[in-house]
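This report refers to the structure that appears directly beneath it.
A single protein chain has been omitted from the complex, and every remaining protein chain is retained in its original position.
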Amino acid sequence: MTTIASDIAIDSWRDRSRQWLHSVASDFARPARAGLAVEADLALGRRYLAARYDAGFAGINWPQDYGGQGLSHLHKLVFEEEEMALGMPSGYFGISLGMPVPILMRHGQDRAFVKERVTRALRGEEIWCQLFSEPAGGSDLAGLRTRAEVDGNGWRMNGQKLWTSWAQYCDYGVIVVRTDPTVPKHKGLTYFWVDMKAPGVTVRPIKLAGGDSHVNEVFFDDVRLEDSQRMSPVGGGFGVAMTTLMIERYIATDSGGFGPHLDLFVQTARDTDYNGRPAILDGRVRSAIARNHAMRAGLDAITTRAMRMMQAGMEPGPEGSLNKLVAVRSRQRLSELALDLMGPAGLAFDAHAHAKEDWAASWINAPTGRIAGGADEMLLNTIAERILGLPQDHRPDKGVPFNQIPG
Amino acid sequence: MTTIASDIAIDSWRDRSRQWLHSVASDFARPARAGLAVEADLALGRRYLAARYDAGFAGINWPQDYGGQGLSHLHKLVFEEEEMALGMPSGYFGISLGMPVPILMRHGQDRAFVKERVTRALRGEEIWCQLFSEPAGGSDLAGLRTRAEVDGNGWRMNGQKLWTSWAQYCDYGVIVVRTDPTVPKHKGLTYFWVDMKAPGVTVRPIKLAGGDSHVNEVFFDDVRLEDSQRMSPVGGGFGVAMTTLMIERYIATDSGGFGPHLDLFVQTARDTDYNGRPAILDGRVRSAIARNHAMRAGLDAITTRAMRMMQAGMEPGPEGSLNKLVAVRSRQRLSELALDLMGPAGLAFDAHAHAKEDWAASWINAPTGRIAGGADEMLLNTIAERILGLPQDHRPDKGVPFNQIPG
Amino acid sequence: MSILHDEGQVAIATQSRRVLDARVSKDRLLGLIEPVGRYDTVFWDTAIEQGWTALAIPEAHGGLGLGLIELGLVAQATGAATAGAPFLTQGYGAVRALVDGADADLAAAWLPRLATGEAIATVALAEGNAVLPPQPVVSYADGRLTGVKPAVTGGLAADCAVVWAMGAQGPVLALAELGEVGRTPVHSFDNSRLYADLAFAATPARVLAQGAAARNLAHDMLARMAVVTAHEQVGGAEALLFIARDYALTRKAFGQPIGAFQSVKHRIAELYGLVEIARANAIHAAACEGTADFALAAADARISATDAYDTAARDCVQIHGGIGVTWDAGLHLHMRRARSLAIEQGNLLFWEDYLVDHLVGEAA
Partner (left out) sequence: MSILHDEGQVAIATQSRRVLDARVSKDRLLGLIEPVGRYDTVFWDTAIEQGWTALAIPEAHGGLGLGLIELGLVAQATGAATAGAPFLTQGYGAVRALVDGADADLAAAWLPRLATGEAIATVALAEGNAVLPPQPVVSYADGRLTGVKPAVTGGLAADCAVVWAMGAQGPVLALAELGEVGRTPVHSFDNSRLYADLAFAATPARVLAQGAAARNLAHDMLARMAVVTAHEQVGGAEALLFIARDYALTRKAFGQPIGAFQSVKHRIAELYGLVEIARANAIHAAACEGTADFALAAADARISATDAYDTAARDCVQIHGGIGVTWDAGLHLHMRRARSLAIEQGNLLFWEDYLVDHLVGEAA
């Protein structure tokens, strides 16, 4: 990203980051992780986060009195870029430090408690998850059914959440529940944090199409919540949840759609023969490379510009929301084409391969990417409504009290 | 179409048709029409229809006592296939004989009058148009505003119609008007025929994007309609109109999307050099040819099967409705690619070229094809609702009296 | 030819669907995805019991003497059921080679056993990315085959294979028993396809055809297998179309069935178009068996069916949202099968080129 390199301060920051990362690469980077089962890899990840904390690269854009570095969002992005390049085992903590913990910092009531949680989360000692989606909910956040009723000076929670990433390894979670079923859908929600080890909490991993099980069903059976665990006004949970989702959408940016880099496709196309000559000489393959290159370059330019604007203290444009929609969808097609080109070799499958480095893994997991964190159709609606001001879809449930909506 | 050729009766019919068509080709076929202005071409067309009538090829699947031949729909399709191959000037009468006149035969009250009209229409002496769409209507037939009020023993009509093909050359038309604005939209419509030369009728041609003007605005200013001109029960016009549209959708079938035959694209790709070798050797071009060939072959197979079923006295499946949707959309892209391949030569434009024989003409007129006779989106809705049983779109105007719908 | 099915054909279609609906279990199929070397014996026993193995084998050799149309109808049913064994298409290819190329005793030795399902046959033409390499590396000399054929479909279980190999006077098609052949399993995303690298080491084999005759026979086998595969793909795509339609009718979001949203509704309508076009091509191709149009019709069918199945898998999962990407929902059975069928015996690029070559008369 030449534009960043042109910035001296950032430039030296990138050097420092790279320097440290390479100094610990032998212990933590991609080669060290090869073939590790999830549990072992997670343990390695915890050690990595501790080391990162001690080295002063944790909570880069968080206030110092929470153990952060007090630097800019841009500094954070630069470090993560270098981190991702080496394939450090930080993925397990991405959601935890990305959404729930910042929300806790902002809305947690007991500051001493908050401070301890934040530190432990930064050191990888504790992990937080985000409990939003539900079986009936799908993309419809306001349709949540999990409920909490007043119980003495606190609350009693019952219900079920779905698609909770890494819940099986989590110590705490943030959750949105219905505290008033008698008001219209999004008005009756409240935001809490919950102890995942508390009695009545059951976590059941869900195996995904690709074969892995990093998402979970979570059941709540008369789980006790203190009112001090509340992080929004009663009935004001929807707003807090939306900010979380916005953060999420903004953090998730990879013009490769979290699949392989285009260089890998070019390599595949050069190494594979088709009709007795390298496949890269075929017009269909060249077109796919060119179109994807142009698309990714555009998304990268959008991200770069957003960074420059943040640097200049400006608000980046809304076009950032395009990234996931466009990139993941294209990754799916490109992965299919790569498998086609590989021919018989494309039939092989390695269950431990990473989606960013293997076409079959990228292809089989692509549909999850198109749905997680906002399905394509939802993103298109968001763009159409929030950016272009087009009308909302017809919604029969609008303004109807939740308990009067036909199941 | 080998399947038809395999049928003896049809086979000999095809020979007879071809024989006659070639016997008059020198007077009427494509070469004879080259460079003719619309009026001259239309005059030629009228002479052709008279000849066709005298030769016993008019109204092929119509009852004999209306001057038809009393043969099957399949016989008709076979003849038209041969006719189209030679480029006979029958296009001006396609709508007239395709929709309005059959409706007149079925629903006209004064049989003597009907019989005379049918004969003259078959001989090309009179042309009928179809007055459905309106400025406010678009794809929404039930939203028509043109109204007819009871006036003594007849009706008085006022309003405006739009997109009426060949109206400037028409003697009569069939029309759907609102006779009761106090009932829900589609319930207040009635179906009439109208004399296009009657006082109060004004026809104004509309120039289209491609430069031609075969469609018109038609204004009705206190036009008198006798009740004998009514062709549906009062308030029962919607049903009759829908049958007309169904006929239309069924008649309109050309896997080339009414653009050039794929052979012309293959020719273009062979004659054009790209990167110093024939463009047909480029994978992108080959892919376009193969995909379009497969798509058209599928549509042709669907049509062929429908014909075989009709022959066997069976009801063809609903998949016929795919033809226009898929074919015209693909024609648009293929035409663009052809222009791209031609390079500088692709920039040239001949205002008199036919869309079926020229890429620029095909490209510039393709959008009209995607909208006329049911826009893509409407066809998709029809397929989804009528064939797959998916729910209708939300329609706020449903069940609301027409005069209470906010403009 | 006729593209309208007669009563017998309609019966085959309904019966094959009915029996598979009754006997194929999604959970059993899910259990076959990850382990290597296993296939759905219940399905295969059914295929034998129903006479599908005998369908396209001449009556003289204990078969039913039926053709591509009937086999296609069965393949459509097996495609809808994501059948857990790959032998039907491969077996048909081998049978055609035996019928057209084998001498009486060889045909008599194998065809009856293939008809009863005692023996399983496959086809090994491709090497690397070449579907039919002009100069195959696997060599034939003195009645023996030597060399490796990669990722042969059904290779882990087949008893014999029709092999495309290089002989002294150019390429040959030879039949080899696989008893002594080295089989290296290929761990795949669709393991019930039983892919194996077959290593021939001076393996005894009988020549079925050589030179031009071998090439023509191989091309005919490819086109015929393509038509069967196309039917299988159509069956899978149609099944996904119905799954998507039914889900869109029942699943609610924002207070209405998701099928009321045009993004879902039109996606399903477009799927319908892809499926019907592919189906029409497949039926047409089967009906063209033996005519001059066959090669072109086979390519039309294969191209539109591959596109339809891949697209249906992509879209049906997307329409399901989160539930669609779970292991247990099993939509990935179709997703995986759509890919494996797309790659086996020639990817889209191969069939596009095959079509254009035939169209402009530069056929190999």
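Residue numbering begins at 1 within each chain, and the chains themselves are lettered A, B and C in the order written.
Methods note: a contact is a pair of C-beta atoms (placed from the backbone, for glycine too) under 8 Å apart; a residue touches a chain by one contact, two chains touch by 3 or more.
This structure is a prediction, so every number in the text was calculated from the model and none was measured.
Q: Of A:Leu299, A:Val328, A:Met342 or A:Ala375, which one is in contact with the hidden chain?
A: A:Leu299
Q: Of B:Ala37, B:Ala112 or B:Ala209, which residue touches the hidden chain?
A: B:Ala209
Q: Using the touch definition up top, pick the residue from B:Arg284, B:Arg305 or B:Lys356 that touches the left-out chain.
A: B:Arg284
Q: List every residue of chain A that touches the chain not included in the displayed model.
A: Considering the whole complex, chain A reaches the absent chain at 2-3, 6, 266, 270, 280, 283, 286-287, 289-291, 293-295, 297-299, 301-302, 304-305, 308-309, 312, 319, 322, 325-326, 377, 380-381, 383-384, 387-394.
Q: Considering the whole complex, not just the chains shown, which residues of chain C touch the missing one?
A: So the residues of chain C touching the missing chain come out as 261-263, 266.
Q: Need a quick check: the contact residues on chain B for the chain that isn't drawn.
A: 133, 138-140, 143, 162-163, 206-211, 272-276, 279, 282, 284, 332, 336, 339-351, 360, 363-364, 367-368, 370-372, 375-377, 380, 393-398, 400, 405
As a working rule, only the chains that are shown with their structure count from here on.
Q: Centroid of chain B to centroid of chain C, CA atoms only: how many Å?
A: Computed from C-alpha means, the inter-chain centre distance equals 41 Å.
Q: Cα centroid separation between chain A and chain B, in whole Å?
A: So the centre of chain A lies 52 Å away from the centre of chain B.
Q: If a residue has to touch 2 or more other chains to count, which residues of chain A qualify?
A: Residue numbers touching two or more other chains: 282, 284, 394, 396.
Q: Please list all residues of chain C that touch 2 or more other chains.
A: Those would be 256, 349, 352-353.
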